[in-house]
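Down below is the structure, laid out as structure tokens.
Every protein chain but one is kept in place in this view of the complex.
Take a look at subunit A:
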């Protein structure tokens, strides 16, 4: 059976000693890349949908509290300081978590932060880490390190490897699952804090759990693939236009749609030109016309 399939795929005309190479390409390169695209697409979309519900604003993205800026800084610092890829990955993750922790601290979240304070904390933290990335770029060796940093921050699925995909797959899956479980309280929370409280929601606990999970999965997407913009903002938006604003269906649908979308865009970015277009650019280039088409079809339900 397998032999037949391989024959059909053209492997029959191939010398038998080349089969291990084929196996290698599929298992070590293609599959991890597919898994990475699925993980990153679903994680960014689910956390984007969550933030949109938390901040009652359809225009926010997973980077709102600074996680992407912080992780960028971690990556840049790692690329300058460390040789090993693992150390860089750890720096990336810690950078993302640190930036959100700073945003929460600035917002006074240990007491009882409202949405506006969180937003301000996120803006300040994001701006700080964005400028720190510039500092590192400025100080970095312009022949090797600077191009590496710039290229990585454009988003890149080519670094996908089996070990990282496995290691991050479990926490990303768990994080997205928790966000889905929080969907009903998130619905109530988007009516405003006072109403949510009087409907029996522990606002502070739901909000902090959602932020922690969204931060965790977003930071891990940067570990896997650098900065991939637009997905986390546009996909939840498109999902909302398709299935409506109820988070109980919206978050799972956004996750599925995000996974599909990133997989599709990755194929386009690999195959469209003779060179590989960085995925972060491709998501925006493909995403914007797609978004405009959907927007034109659905006039109502913007909010």
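Here is the rule we go by: contacts are C-beta pairs under 8 Å (C-beta built on N, C-alpha and C of every residue); 3 or more make two chains touch, one makes a residue touch a chain; residues count from 1.
What we mean here is this: contacts and distances are computed from a predicted model.
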{"item": "Per UniProt, the name of the complex member that is left out, chosen from \"DNA ligase (ATP)\", \"Sarcosine oxidase subunit beta\", \"Aminotransferase\" or \"ABC transporter ATP-binding protein\"", "value": "\"ABC transporter ATP-binding protein\""}
{"item": "Chain not shown: contacting residue from A:124, A:167, A:181 or A:242", "value": "A:181"}
{"item": "Candidate in contact with the missing chain, chosen from A:28, A:141 or A:195", "value": "A:195"}
{"item": "Residue numbers in subunit A that touch the chain omitted from display", "value": "53, 56, 58, 181, 184-185, 187-188, 190-192, 194-195, 197-202, 240, 244-246, 300-303"}
